[in-house]
Structures are given as structure tokens and as C-alpha cells.
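Only one protein chain is missing; all other protein chains are in place.
Chain nomenclature is as follows: A, B, C, D and E, assigned in order of appearance, with residue numbering initiated at 1 for each chain independently.
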Amino acid sequence: MSDFLLSVHDLACARGDRLLFKGMNFSLKTGELLLVQGGNGQGKTSLLRLLTGLARPEAGEVRWCGALIGRQRETFHAAMVYLGHANGVKDDLNPVENLRFAEGLQGRTFDAPRAVATLERLGLSRCLDLPCRVLSFGQRRRVALASLLLAGAVLWILDEPLTGLDVHAVTLMEGLIRDHLTAGGMVVATTHQALNLEGVNVQRLLVGNVAIPELAVN
Amino acid sequence: MSDFLLSVHDLACARGDRLLFKGMNFSLKTGELLLVQGGNGQGKTSLLRLLTGLARPEAGEVRWCGALIGRQRETFHAAMVYLGHANGVKDDLNPVENLRFAEGLQGRTFDAPRAVATLERLGLSRCLDLPCRVLSFGQRRRVALASLLLAGAVLWILDEPLTGLDVHAVTLMEGLIRDHLTAGGMVVATTHQALNLEGVNVQRLLVGNVAIPELAVN
Amino acid sequence: MHRFVLAVLRRDLTLATRRRGDWLIAQFFFVMVASLFPLGVGPEPAMLARIGPGVLWVAATLASLLSLSRLFADDHRDGSLEHMVLSPEPTVLLVLGKSLAHWLIYGIPLLLVAPVLGIQFNLSWEAIWVLELSLLLGTPILSLLGGVGAALTLGLRGGGVLLTLLILPLYVPALIFGAGAVDGVMAGTGAEAHLSLLGAFFVLSLMIAPWIASAALRVSLE
Amino acid sequence: MHRFVLAVLRRDLTLATRRRGDWLIAQFFFVMVASLFPLGVGPEPAMLARIGPGVLWVAATLASLLSLSRLFADDHRDGSLEHMVLSPEPTVLLVLGKSLAHWLIYGIPLLLVAPVLGIQFNLSWEAIWVLELSLLLGTPILSLLGGVGAALTLGLRGGGVLLTLLILPLYVPALIFGAGAVDGVMAGTGAEAHLSLLGAFFVLSLMIAPWIASAALRVSLE
Amino acid sequence: MNLYTYASPANFYRLAGKLIPWFAWGAGILTVWGLYISFFMAPTDFQQGEAYRIIFIHVPAAWMSMFIYMVMAFWGAIGLAFNTRLSFMMARALAPTGAMFTFVALWTGALWGKPMWGAWWVWDARLTSELILLFLYIGIIALWAAIDDIRRGDRAGSLLTLIGAINVPIIYFSVKWWNTLHQGSTINLMKAPSMAKIMLLGMLVLAIAAWFYTIAVALVRVRRVILERERQTEWVKAILEKEN
Partner (left out) sequence: MEWASWSDFWNMGGYGLYIWGSYGVTVAGVLIEVILLKRASAETRRSLKRMQQWEEQ
């Protein structure tokens, strides 16, 4: 993979009549993890939506490889994948179909054996034919993670990817992030849980004014 | 508070054509915490819904103070409060109004200063006039917790109460559970996160066949 | 007991006022459907007067029907329906309170605009008066039966249209009696018979629908 | 580029078939609304034939309108709409694909039942044929305009009724031309003028609506 | 996995298997007899000519459409009251056949109406009420199709059937209350007693045939549903193995 760069200049975000943050600057390089931390309601989700281009900043800019993301929407969106509080998993489709359509919508061809392998790796082998409606909270989250893995994007933007995951899945997720970074990817993630990320190149970003006592990285 | 008892006899639960568990037995006394653990999709949520009486068991029975819960629905529901994956928070109301109606629907009178105090204790003092629609994920979860506290029920049934809460809120929640138990309450909770519950009378229940490596109680 | 009904009522009314446009919109839908007909059918006054009662009744039905799918759905989605069902009070009262709120929010406003539309369709004052009376009896029936449909289709995809499919056949008698009453007064045969049948149907639904709806609600939440 | 439209189309069609009843239900809604009118208006065959085209057009409009509120709403609620908008393909294509799918699922079935209802309303074969033609041109307009409305009302409470309120006025020309064409053939004045106006309106909406809808979608998601 | 009352579905499965051939053959034989009566024994009607021969399917189908609905409501009520699974299964098994007969009644009525009244359809009370019955059937079937949880579907469908059943007589009697151009009695059965007798016989024979058919079809459906729902039990596994 060649080198990529996500950079943010003087970013400000306001919701309603509240200024959540302003003058935010950072840049993220290939192989780095940006861990966005902060208390509830400090603006982590809002920041992530700014980075994806779904929301527009109050002031400042977000750049991808030097150019504004709004100017090169297609290139940027092809290189990025976002997982929000909502999963983007269709209740009426089973996990495999969910992945098929997710791939199709991203304009990629679907590799069925690989999709099934990914789902099995995420511990969903018993649920392959069930509509996602009947899956448990954590299982649905896992389906969403599978589509993340299949996408093969450079930049992952993850909003609390660990919610609802059991301890095994959390460990798995840590491994996946580590692999992705080693392979030259970039990750922006928020979380309230402790993460084990030994040997990972981590940048911390504190959003808002609530101190987070322990660094969520050992 | 006098003594209460929640007991479960030979309970079985089936979803679709999968038998999630069977022959489950336990009893929970005043001052005890039942920590329901298990991997994703093992049936924790399903168990909790059986305990509340929302779902009907495939076999077996749930008893409150010796009598079947179906036979004394009103007594039991007056003594119990449930918090599921969904919050039960109305988007169009602000936190105070949410509490007012939650109280009204439980047939209790509303004590406004106490409600405001509870919300402030949960760190929502800046959000009292905002409609819950604009609150962040964790803030909405906190509103739900506030209505739990106000209810003053003996038995709390909590499905992953910690999802989306930041570290401060998790600590707060641990304290709340400890206080409730000390005051003679009972708690049934599921969680995937580590909890610090020193000096609490904990029963663990493993649902399903996925081992949970570390005990989530220090 | 009635405190609980009042609490449900107050809550739903507050929610409705919170989105100010909400109840107005059903009213506008009523006006709009009623106005589409002259556009589709042509402007002859005699014929419009002839089809007026029927069109107004159908339009009123559709207008308050549309809002029915949200009777329980909003509360279901955010989890507050479970909390309400888990309250110590009987579920029948919950259903009654919600149906009543629905009628106040979506039924009453229809009564207020119906005369204006009646004038537009060239109805006589007497016919308008009977139209009002028949809507007064007929709209609560829809809110009550709608409770059953909304509870049965809770959480199903396409619930809104399915609800319509389930409820409209049940509602047909009200439509026939209601429009029949207005037709009757216009034809000079009197409206009493139709109105009393409508009243009987109302009492019947009041006695039966909430029980079935509350049973359906528990089934759907299972 | 067209691969993306096809992907959207296939996905929505699969979702529709997954719930087998879904598309059937809109069709039955059409039948039911059309059947309500004779119940309200009375059974005289001559009058029914006279108001038939108007009633059928209004009923078809309402039937496919009802399903419009779910055009983006389901995908919005579970987060998949964000994923689709974040795809590298242009959002216009997304909107086009979804409107097309909506028309295939809810528009085409209407064309299939319309003749049966035409017979019930005593229309002549020629009138039924023109009715079909006018619906063939008119229903896609509704799907296209509906895309705009659905995007604008995304995530608003009471979106369904609000959407109706926004879309119906825009749709009135189609209704007038469509019902006018059938009326014309029944009155012997011919249907060509009306049909070609309808066709022009269709082309116009095809060229404009998807762009507005995709802009609205981005605004609603912000 | 079915932890209670699976003894009775197992027994019922076997019983139904024995009954089905009898009803199926009965239906076939009665149909042949009934058709023979209707085409070769019944004389030409002096008012309607041959067109009246539609009565031999129209009336049995119309009867069946209403009876089947009432039977469904009965099974639904039993199921709700006593929580017996088998009665829910019966209700589900009857619905498609009921809808089919309703459709046939409508269709034959329309084909009869054209030569007799000059219109395929009029919005007469009886015709309309039959149409609404079709809507009720379709609504119930659609509700079942939309719910995939079996227990929820059973109960929800039965509740709907019940409240619809309360409505059926109301719709039906609206003939009296509704201002309508009422359909005059087109055939007067009493005018020609000898012909009436043979016609009545034909209608009755075909109605009984329709009953036999309905029972046979419903039993086949119930057997299938039982197999699906009890697939975890030993007896179902044994049956499947035997068939291999």
C-alpha cells in the first residue's frame, strides 16, 4: 500500500447552540490508529461524522491526501468505510446476503467463499441462514464487522465498535485492528472500553473537557 | 425492606428451532446480584425477557415470592423494573418530561426536584431542556438509568446497562448497584464489560456453552 | 385506575403537541383527498353533491387510518411500549388511553374541517349536520379497531399497509352506516336508523376491541 | 455506473420478495380503497361508471403513495442508508435505482389489477385500455416525485403523512391528465392530448426529480 | 424440543394419514356424481336457459366460503382459550381453501351476472359482503405470512379471525340496512318443484364434495405443519427415516 494521509485543520463542530469543539488539528498516517476519547456527549460521534463527510463542519477542513474530502468524494469514499452506532444490517436478509449487497453497493464484486469464511471467523457459522432480525444484539454487530473486513478499505472509521461484543469478540477485534494497521491501513475509533493494543502506533485525541482517567491502551 | 425471592425452576427457552437453554434453576434473595454471563447470542436477553414476563417460557416456571409471576402480574410488575437494549426514552421529550411520564405510567406521583437531582447526579445537568433526540448515545442511556433509579423498585433487571457509558458513568453505575443491594434490593444484570463489585453478594450464571474467561468481578 | 388512563392520555397529547404539525397533517390529508376527487371526477355540482357524503367519509377514514400505524409503533421502537406493558396497571387501560388519545388528536380535527368540505361539495346544512354526527360516532370506532390492527402488526415490516388491509374490512359497516345516514337525510328517508346502527357498532367496538388489542399487544411483544 | 443501479435494484427486489406479502398488500390496498367508494357512494352503475376513472386514479395514487414513506426510511433506521450514501458511486444513481425498484414493486402490480377494477366500475374496454396506458405513464412519476418527498421527510416523526402533504400537490397534474385521458375516451373526445401531456410530465420528472432527491437525501442525513 | 403435549400431534398425524384417502376419494366420487346431475339430469331452466347451471358451483362455493371462515374462528377461539397447538394448525390449514372458495364464488357470480344482469359486477350488498370476506381471508393470510414467529403468528391470526367473525354477520345483514338496488330473485325455486328437487340435490351433492375436499386438503396441510413444527422429536425423525 502506498502512503495515505488524513488531516484535519482547525476543525470546529457545533450542535444546536452548543460548540462541541473548535480548533482541532491532527493528521493520521498509514499504519496509525487514532483513538478518539471523551465522556458521553462530548462530540465523538459528531467528529466521526465530520470525518466521513456525512456532516459539514462549522469551520475548518478535513483533507484526504492533501485535498478536501468534498472535492474528491468518490476517491475518498472508495478508500473509507464507516461503522456507526447503527449497524447497517438489513433485518430481512441473512448475514451472507447482507454482505453480498453491501459489496454490490460499494461497487465491488462479491466473493462468496471469502464472505462465508469471514463470517465464520467472526463466530457466526450457526447463523448463516437466519434472517438477521432474529440474531442477538452482539451477533448483528458482528455481521456489521464482517462487512467492514470484506470492504478492504484503507481507512476504517469506527464508532464504538466494541458495544455489545463479548470478550472473545473484543479480543478478535483487537487482532483485526492490529492486522489492518500492520498491512498499512489506518483506523479512527472511539470506545469507552479498555483495549489491548500492544505494539500499535496509537494517537490519542481527547474530545471535550471530561478527563478520561485511565488510558484505554495497555 | 422485607425479604423477597425470585426463583426459577427448570426453565427452558427456545427461539425458532434452537433450544437456547433448558433445566435452568436458580433463586435470588434480597441483597444479591445475579450476573448473567455468556457469549453473544447465547440467550441472555431471552432469559431476561422470560424473567420479566414479557416472553413465555417453553417449559418451567418463574416465581416471585413463591407464586408464579403470571398469577400475580400486578404485584410483580410493581416490584420490578426492566432496562433492555432499547432505552424506552422518548426522542421528543426532554429528560425531565421523560421521567415524569415514566413515573405516571407506573402509577406513581412525580417528584420533580428529586428527578432533577437524579438527572444531575447522572451528569445530565446541561441537557435538562434538550429533547432527547439530540442527545448522544451515552446520554440517552443515562436518562434511562435515571428512570430506573426513580422507580424505587426492589428488583432491577438490566440488560447490558453499561453499553455506551463512559468510564465515569460506569463507576457511578457500580456505586448505584452497590447501594441498591445494600438497601435490600435485588439485581439481575448482563454485561460484557468488567465490573468492580467489591463486597457485593454475587451469583454468576453462565448461559450457553461459551466459556467466559475472566470473571467480570474483581 | 382512571389515573393511569389519564397519564397515558396526557403523555400522548404532549408528544403530539411537541411536533406541532402532526395533527394538522392528518387534517390536510383529509382536505387533500377530498379535493382530489373533484379533480379526478370533474366539476359538475349535482354529481359532486351526490357523491359528496361517500367521498368525505372515505377521505376521513383514510386520513385517520394513516396515523394508526404509529399508534404503538413509535413506542415499540424506542422500547417504551415494553415499559408501559410492564407497568402494574392492566394493559386494556393502556390500549384505551392510547385509542382515546388517537381519537382526540386525529378524529376531532376532522370534525372541525368536515363542514367546510361539505360546503365545497354542495351539501345542505342538514346533511352537514348529520355528517358531523356520523363522524362523531364513526371516528372513535376507527381508533378502537385500529388499536387491534396496530397491535397485531407491531414491528412487522410494511406494517402500515398491512394494518390497512386488516382494518378496512372490519370498518366497512361504519362506513356504510355513516355515509348511508347522510345519503338518507339527502334522499329524505331520514338518518335515525343508520345513526343508531352506527351507535350500536360503536358500543360494540368499545366493549370488544380494547380486550382483543391488549391480547394482541402481549402476543406481539413476546 | 449502471452496475450500481442494478445492485440497488436487486437488493430492493430481494428485500421485497423476502416478505412475500409486501407488494401484494399495496395491490390489495388499491382494490380496497376503490371498493370503499361504491360502499360510501351507493351502487348505481351509471354514476359509478361516471366517477370510475377518477376513483381508480385516486386509489392508485394513494396505494403507491403509502409505500413511499418506506422508500428510504427502513434503510435510514438501520443505518444502511448512510453506507449507501458513503459508497463511491453518485447518490443520484442510488435514488434512481430505488425509485425504479419502488415502481417495479408497487407500480406494476397496480397495472395488473386495474382492469379488474375497471370492469367492476363498468368501464368500457377502450376506457380500460386508456386507463392502463395512463397508469403506465403516471405511476413512475409518482415513484420519482415520491423519492424527493421521502428524502425530504427522512427521519421526521409523522414523515408518512408529511410526505403525502408534500407530494400530492406536485402530483396533481398527473392525476388530472391521467383521469382526464380516461374521461376523454369515455366522452368520445379522445385521449391523445392528455396522454402526451402526461408523457411530457413523466420525462420532466425523470430529468429533475432524482437530482433534487439526492440533494435532499444528503441534507437529511447531515 | 417440544417439551409438552407432543403426544397428541403425533397421534393426530397418524390419524390424519389414515383419513385423507377416504375424504379424497369421497370428494372425487361425489364431484363426478354432482357434475352428472348438474349437466345431464337437471333440465333447462325456462327463464335462464342453460346459464343457471352455474348455480351448481356458485352456491356450494359461496356456502363453503362462509362456513370455512366460521370453522376457522372456532378453532382459533379454542386455541386461544386452551392453548392447544393443533387447533391453531387447523385454523391455518383451512384459510387458503376458504380464500379459494371465496374467489370461486365471486368469479362464478360475476360470470353469471353478465348474462343475467348485463354487468359483471354490481355493488350489491351480497356481492360486496362476499368481496369483504375475501379481504378478511387475505388479511389473515397476509398477517400469518408477515409473522415468522410461529406462536405469535398463531395467536395474532386467531385474534384477527375472531374479531372478523363478529363482523361477518354485521356485513351480511347490512343487506337490509343498506340502500341498494337489490337483486331480484332470479330463479324461483318453488315454481317448478320437480326441477327444484333435482337442482337442490345437485347443489347438496357438490357442497358435500366441497366439504370432503376441504377436509382432505386441510388434513394434508396440517400434516405438513406438524412435521415442520415437531421436527426435533423422535417420532418425526423415525418417520422421515422410514421414508428414505
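As a convention for this text, a contact is a pair of C-beta atoms (placed from the backbone, for glycine too) under 8 Å apart; a residue touches a chain by one contact, two chains touch by 3 or more.
Keep in mind the model is a prediction, meaning the values are calculated, not measured.
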### Message
If I consider the whole complex, including the chain that's not displayed, which of E:P21, E:P43 or E:G118 touches that chain?
### Response
E:P43
## Note on the structure
Touch with the missing chain holds, among E:A16, E:L30 or E:I57, for E:I57
### Query
Residues on chain E that touch the omitted chain in the whole complex?
39-40, 43-44, 49-51, 53-54, 57-58, 61, 96-97, 100, 103-104, 107-108, 111-112, 114-115, 213, 217, 220-221, 223-224, 227-228, 231, 236-237, 240, 243-244
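Assume only the chains that are shown with their structure count from here on.
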### Inter-chain centre distance, chain A versus chain E - centres from mean C-alpha coordinates, in Å
56
#### Entry: chain B and chain E, separation of their C-alpha mean positions in angstrom
49
#### Entry: Rounded Å distance, chain A centre to chain C centre (Cα mean)
46
### Task
Please list all residues of chain D that touch 2 or more other chains.
19, 21, 25, 28, 32, 39, 42, 77, 157
### Task
Give the residues of chain A that touch two or more other chains, as numbers and ranges in rising order.
85, 91-92, 131
### Task
Sort out for me which residues of chain B touch chain C in the complex.
52-56, 73-75, 77-78, 80-82, 84-93, 97, 101-102, 104-107, 131
#### Entry: Interfacial residue positions of chain C with respect to chain E in the complex
145, 148, 152-153, 156-158, 162, 165-166, 168-170, 172-173, 176-177, 180, 183-184, 187, 189, 193-194, 197, 201, 204, 208-209, 212, 215-216, 219-220, 222
### chain C to chain D touching residues, read off their complex
19, 21-22, 25-26, 28-29, 32-33, 36-37, 39-42, 47, 50-51, 53-55, 57-58, 61-62, 66-67, 69-70, 74, 77, 157-158, 160-162, 164-165, 168-169, 172, 175-176, 179, 183
